[in-house]
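With one protein chain removed, the remaining protein chains of the complex are shown where they sit.
Every chain is named by a letter (A and B) in the order it is written, and numbering of its residues begins at 1.
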Amino acid sequence: MDKKQIALILGILLVSAALLAGCTQQQAPPQGIKMGAVVSLTGAGSNVGKHMKQAAEMAVSEINAQGGVFVKAYNKKLPITLIVADDETKGDSAVKAVTKLISEDNVDILVGGYSSGVTTATQGVIAEKKVPYVVTGASSPDITRRKDVNTSYFFHYCPTTAMYGQYTILFVDQVMRPAINERFEFPDNRTLRLAVLYQDSAYGKGVLNGVISTITANNLNIEIVSNQSFKLGETDFRTTLTAIKAAKPDVIYPAAFPSEQIPIVTQARRDLNLNTIILAVETNDNPDYYKGIGRFGEYSILESRFSPYTVPPTSVAAADAKFKADYIAKYGAFPDMMGVSTYEGVYVAAKAIENTGTLDKAAVRDALANLQMPQMVEAIKGGIIKFSPDYREVQFELFMTQLIWDDKAGENRPKIVWPENQKEASFVLPDWYQAGTG
Amino acid sequence: MRVEKAVLYRYLTAIALGISVLLPLLAGMSFYILNVAIIMLTLILFSSAWNFLAYSGQASLGHAAFFGIGAYVSTLIARATGFPPFGTILFGGLVAAFIGLLLGLTCVRLKEWFLAMVTFGFAVILQVVIASSLAPTTGGWDGIGSPRLLPAEIPGYLAYEYYAVLAITVVSILCIHLILRSRVGLAFAAIRENELEARASGVQPVRYKLLAFTVSSFFAGVAGALEIHHISFISPEIFHAELSFWPVIYCIFGGLGTIIGPILGTVILTVVWEGLKGFGLTYARFVIIGVMLILVVIFLPRGLVSLPEEIRKWKSVRKAPLGPDKGSDR
Partner (left out) sequence: MALDFGILIQVLFWGLYAGCIYILLATGLNLIFGVMKIVNFAHGELLMLGAYITATVFVLSGFNPYVLIPFTMFVLGLIGIGVERLCFRPILGTGKLNEIFLSLGLIYIFQNGVALIWGDDRQVLNSPYQTISVPIGDIQLPLDYIIIILVTALILVGLYVLLRRTDLGRALRATSQNRKGAMIVGINVERMDMISFGIGSGLAAAAGTLWVVSGQVFNPYMGSLPAIKAFAIIILGGLGSIPGAIVGGLIYGIAENGAAYFLGGIWKDSISFLILIVVLIFRPTGLFGEEGE
């Protein structure tokens, strides 16, 4: 070994140091509000992460086009600088990414977060540094309910799995049961038979828990006759559906992602001749889903809050249509459920900063806790966006749609069938429908 | 001027240790750099543990299993008993070692790629077991919080945490180094090269292979426990295949079968990875790493560590084209 080798090795070390320095170097930030967006640009969550990033960018550019956010402490409008970080849909990468946002980029506020597990992993660091975080993609209610971490800086701006389950089951009880009972002349006290097919993950289990707690809390006459799980990414559900069919359900509730929901619907209706109503969680409401299920999804039910093909006939209709049009014009694709909540989340964050007039994180946190602003693109219960005092969640006005075949489009199209104040059409029980038992 | 290899290594080790000790000051106590450094240290330990096993010819593709076992056991014990995490990581390592021993028993008679598949499958099965069958204890897919190594209330705690992790890592690697330098290491090398011949010369492969598995799993478990206590949250995603592949990549890159290899590989690739992220590349990052890996396997099979030697060989061949053929190493 000689001098040249020493030089080479030292050279490698120096280059590494330079690279490391490179990734911590900030471009001199313009005087403005620094908003960190935590999204999954690679990994399992990347198809959603892309929309969350784009929606955030769109919101920020709209706000900046008006000059920015008026911050009283500086007596002028400050533009927002959006700094996007990739959590790679992994816990340790997320912690690194968030740490960088907080300590190197010095963000004032955070938005984003999709995978519940990954978001939960970052809570320790964020709570320690006391940075307000508007979570716009993760659906686990635990994020704001954890006891081992101070969750007061976390604001949940998207519905939780508990809400999905609750709305869906209430619909089943209030609308589907009477229709079924009437068609088959069942007695009123007949127990409704529900089968749940859930993804083995925080998401799927969360929905299942939401279903169970809704049934218990409201004392509903519904029995879960079959409860099957499947691994994330599963593509062949035939055997599981066979087990479900054997339990004779009246209705099936899969808690799945579109890539699983599509085969579930197709295989249930085509291969297994399951002539029941299949429900779906809002995660599935995007154009690819309608294309993928083809005619097999006819008459199925989809819980949603933002649909590519319909808008609730309420005061948000215009804003909804405008947002869709703008996003599609800019990015050429439908914004996706988490995209719209991230878009609104940015506005929520901006409003809180404006309300409190300063960039002090504790003050912004308080402003978020006390926030009251009119609904924007999505319908909120009572028309006012506000975070619940106990767990800082927002009561979204979810709705249930039924997919009806549209010859002209060559696909199903949704019609809102519940709740009453958003209804476009009445729920239809198809002719081929068979109840589980007589 | 030719410097003796041993003396050079001593210099380099001293410089490396010096930089490591001074890092918090050099980085200005940067929250971000210290975080990255702590995680990187645990990965260095993890890679060294994997390397130890590969040294005996057993290339596991499911080492995340032991990383995760150490993390879960340490977390659960710390939560249940209130023991300080610095103590529970030891238990994490021991349980991982025990399970490593059991897995090693099933693998002793297996050829390389059978072993690779069995270890991979083990991680897959373990993930389902922890996420579903043992969900009441482990919190299932929701995951559970893990007590921090040091309470955040202490000022400058991150630097203390860094030094503690650094100390544990250095001591562990020293142990690995001593074992590999001893007769045990020789036995590993013999078994790796040719098991039949090793047996003929009186080495008992089974015993040494099991030892390799046990020790490797122990350190992998300790590494996992350290990382999770730092992040303060664990979920079954820790058993993901990608985590099993990283130590493999780090070691190949740095140099299989050397002590420096895993360290060099982990440091350089982590820095490259974060640097590439800074440039905004997403999938291209993985493609680049994949290409680099293939290039290393084909052209630099003994890793970056052997780069100076390979350059020297290449140069000496060029200087004497009519000299004796350096001979194919194949």
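In the analysis below, a contact is a pair of C-beta atoms (placed from the backbone, for glycine too) under 8 Å apart; a residue touches a chain by one contact, two chains touch by 3 or more.
If you're wondering where the values come from, they're calculated on a predicted model, not measured in any experiment.
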Out of A:G210, A:P258, A:P308 or A:G345, which is the one that touches the chain we can't see?
A:P258
Which residue of B:L8, B:V124 or B:V203 touches the chain not shown here:
B:V124
Residues from subunit B at the interface with the omitted partner, ascending
54, 57, 59, 61, 106, 109-114, 116-118, 120-122, 124-125, 128, 132, 241, 245, 248-249, 252, 256, 282-287, 289-294, 297-298, 301, 330
For subunit A, which positions touch the chain that isn't shown here?
46-47, 200, 228-231, 234-240, 242-243, 246, 257-260, 262-263, 266, 270-273, 288, 291-292, 294-295
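Assume only the chains that are shown with their structure count from here on.
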Taking the mean of the C-alpha atoms as each chain's centre, how many Å separate subunit A from subunit B?
36
In the complex, the residues of subunit B that touch subunit A are 1-5, 8, 11-12, 30-33, 35-36, 39, 128, 131-132, 140-143, 145, 148, 152, 227, 231-235, 237-238, 240, 242, 267-268, 271-272, 274-275, 277-278, 282-283, 285-286, 304, 307-308, 311-312
Residues of subunit A touching subunit B in the complex
1-6, 8-9, 12, 16, 19-20, 22-24, 41-42, 46, 86, 90-92, 95-96, 99-100, 102-104, 116-118, 120-121, 123-125, 128-129, 140, 142, 146, 148-149, 200-202, 205, 229, 231
